[in-house]
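Here the complex is missing one protein chain, while the rest keep their positions.
Here is chain A:
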């Protein structure tokens, strides 16, 4: 279709490979830096009362989910422990402040958020500036599949040649492609502990319009409301015994298994 642009081999050796390697190394360093910075903070002191209340909420959720596996009397006892009028756990006033107060009075939270931003977004911006300063203004490579012209703005930032084939990209857009593509490679190296920045953005945008949402170590926005909701849900749960006749089934299973005598290894 169009003429293939012949690119200098030096461009490949001195730009493509070093750029890829340096972005990959930056992501590695960011991963380790986040672990080091955040690892210290997660050992922060947590209030006993707060932990107790969160655990009570978690337990009652488990109770609601697995109510069918315990006998009815057991379920009623547990429910009374949580939801009784005077003595139930959820009838006590929660002793925590709301999230707003916590944010002000707890200096750890602010530093947490700052560390999160620092280790997440700032290196990206810094690398972006570095890339666009050093490797600006020339074509790095070509996307192997054809694209519509509307991708021109995304792929050829900084270069303004309408006659150039859309599939050629410049360094800045290659940087962004690398950022997204190397995420997969990082999940190969760090299985579960990959810092996924899209999750961070989602978390910050979703939880609260204020200065960022809680980091996960803090309580619900309003613990009293959470208690109320949990108590109402508990009152609604019905107990349906799921293990009806299970003892006969157990006998059958055992008989079937014992027909073949166990092999001694």
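To be clear about the criterion, a contact is a pair of C-beta atoms (placed from the backbone, for glycine too) under 8 Å apart; a residue touches a chain by one contact, two chains touch by 3 or more; residues count from 1.
What we mean here is this: contacts and distances are computed from a predicted model.
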Review point. Which choice in "Trafficking protein particle complex subunit 6B", "ER membrane protein complex subunit 6", "Alkyl transferase" or "Cytochrome c oxidase assembly protein COX19" gives the name that UniProt lists for the one chain left out?
Key: "ER membrane protein complex subunit 6"
Exercise for review: Touching the absent chain in the whole complex: find that residue among A:64, A:183 or A:239.
Suggested key: A:183
Review point. What residue numbers in chain A mark contact with the hidden partner chain?
Key: 7-9, 11-12, 16-17, 20, 140-146, 177-178, 180-185, 187-188, 191-192, 242-246, 248-249, 252
